[in-house]
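Have a look at this one before I ask anything.
Note that this complex is displayed minus one protein chain, with the remaining chains in position.
Each chain gets a letter, A, B and C, in the order it is written, and its residues are counted from 1.
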Amino acid sequence: MTLLDLANPTRFLSLTAKILPWLAGATAVLLVIGLYQSAMAPDDYQQGATVKIMFIHVPNAWLAMFVWGVMSIAALGTLVWRHPLADVAAKAAAPIGAAFTFLALVTGSLWGRPMWGTYWEWDARLTSVLILFLMYLGLMALWRAVEDPSRAARAAAILTLVGAINLPIIKFSVDWWNTLHQPASVMRMGGSTLDKAFLIPLLVMAVAFSFLFVTLHIAAMRNEILRRRVRSLQMMQAGKPSAS
Amino acid sequence: MTALAALIRRDIRVALRIGGGALIGVLFFLTVVVLMPFAVGPDLALLKRLGPAILWLGALLASLLTLDRLFMADHDDGSLDLLVMSRTPLELACATKALAHWLVAGLPLIVATPVLGLLLNLDGSATLAVALTLLAGTPALTLTGMIGAALAVTLHRGGLLLAVLVLPLSIPVLIFGVAASNAATSGDTPFGTPFTILCALSLASLVIGPFAAAASLRHGLD
Amino acid sequence: MTLGPYESFIVTSYVLVAAVVALLIVWITVDYRRQKARLRDLEARGVTRRSGRSASDMS
Partner (left out) sequence: MKNPAMRLSGRDVRCVRGGREIFTDLSFSVQSGEALAVTGPNGAGKTSLLRVIAGLLALAGGTIDLEGGTGELTTAEQAHYLGHRDALKPALSVGENLAFWRDFLGGAPDHKQNALTAVGLDHIAHLPAAFLSAGQRRRLSMARLLAVRRPVWLLDEPTSALDAAGQSVFARLMQDHLENGGLIVAATHAPLGITTHDLWMGAQP
């Protein structure tokens, strides 16, 4: 299975049709294992049972960034290698990435509520994710603004790459802004000293969510290929004179 | 009646389909409000105090920016000529277009308000008050903004000129909108008075807006 | 398994994640059915990719 094989959308469709059920099954199994382990995980001595939110918050936050990375590679594919599936991949990833980012935000604020007493704190990490979410929405708006997908692809690819370069800068500025205004008093996650009892369920959940993303992404890419096929057929149909 | 229903259906459809900008206004609103704390600092007490004002400013700018194309799009594709020529009074057509625009661009702002209230540390009653004042006040913004949008067609210019024309007109709405929201938050002034005035402003602009816009369109065509 | 004083927060987060993921799955499935139906419809009208060279496999 080389990149060249996948470049043909028809082959991509037939290949993924075979792979997709297995991916979905693997995702389901991993999720069940992950959820079971999360349920069995002990309470944290500081946070109590709220630590369970971590098992879904962290994978979502991780995917929020990972999906932007996938889109950046796809953007390079569009701009540099002109790979025919690159903009399909980029377009299909955006709504999924936005959904994961949204979940990261919401679970983050639900996790923070017991710690801070408010749902929202302008904490550096949450704020950065919020900005990432806005950028996802902007990217989706860009895809929707232009009817011709191949024209939108260039613009979206440039925005994605600029975003990828800018995101660390934004993260750094927000960190700086945050420490300027308030000494770091907010919750700190265990960091590297995370106990094994938490680490294993977390890793399983992270892998499960990654599988979930890959499954959804491939399915969404298939839809996008079909959508473009419909579009080009319709344009052909419009070009033909009336049958009657 | 069929004519106006058809117009409303068309405008909503065009706004919601690919290429339409229905939800960009909300996105702008979201971005402006999120930007504010970076300027004033993440002090939750301060944000709570400024919250209604920030939300109102964001909603004002968002509803103004999306108005740009209200008549311009119809002018560019020639639809406006037919709207002017039709048997439906142009004033009614303008009011209908404003209603369609408010439904796709104004209403989502109000729906987004609770989320943003959360970010600005507003409590439930304050958020509700802001949402309520926006519900009463955004029609006035749309209707006065429509005058500017009609003038923009006449002058073949949109964008910043529109903002310069319309922003001064929306000062009263801003004053009473924020006053009513603050009254609900702090509680030392009555909520009813500014809120009633806000409703009155919306009703007045419902009368003035369509007539001014229609007059401007009629005389501005060439 | 007891979830302590913040049970509602934990349950809400899990339910929300499940709901959003379910929404994604439903959206993708519905979208797939819709595109397939359109393709079938076009085929029924005699518009196929083989009938013209202009429609390449892509775009």
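Here is the rule we go by: a residue touches a chain if its C-beta (ideal position, glycine included) is under 8 Å from a C-beta of that chain, and two chains touch if they have at least 3 such contacts.
Quick caveat: nothing in here was measured; it's all calculated off a predicted structure.
Enquirer: Where does the absent chain touch, in terms of which shown chains it meets?
Expert: A, B
Enquirer: Specify the residue from the set B:Thr88, B:Thr154 or B:Thr196 that touches the hidden chain.
Expert: B:Thr88
Enquirer: In the complete complex, the non-displayed chain touches which residues of subunit A?
Expert: Where subunit A meets the chain not shown: residues 147, 234-235, 237-239, 241-244.
Enquirer: When the complex is taken as a whole, what residues of subunit B touch the one chain not shown?
Expert: 2-3, 5-7, 9-10, 13-14, 17-20, 76-79, 81-88, 219, 221-222
By definition in this document, only the chains that are shown with their structure count from here on.
Enquirer: Please tell me the distance, in whole Å, between the geometric centres of subunit B and subunit C computed from their C-alpha atoms.
Expert: About 34 Å, centre to centre.
Enquirer: Can you compute the centre-to-centre distance for subunit A and subunit C, using the mean CA position of each chain? Integer Å is fine.
Expert: Inter-chain centre distance comes to 15 Å.
Enquirer: Quick check: what residues of subunit B touch more than one other chain, meaning two or more?
Expert: Where subunit B is concerned, no single residue meets two or more other chains.
Enquirer: Touching residues of subunit C toward subunit A in the complex: what are they?
Expert: 1-7, 9-10, 12-14, 16-17, 20-21, 23-25, 27-28, 31-32, 35-36, 38-39, 42, 45, 47-49, 51-52, 54-59
Enquirer: Provide the residue numbers of subunit A that touch subunit C in the complex, in ascending order.
Expert: For this pair, the touching residues of subunit A are 8-10, 39-40, 43, 48-50, 52-53, 56-57, 60, 84, 95-96, 99, 102-103, 106-107, 110-111, 113-114, 149-150, 212, 216, 219-220, 222-223, 226-237, 239-240.
Enquirer: Going by the contact rule set out above, which residues of subunit A touch subunit B in the complex?
Expert: 109, 118-122, 127, 130-131, 134, 137-138, 141, 144-147, 174, 177-178, 181-182
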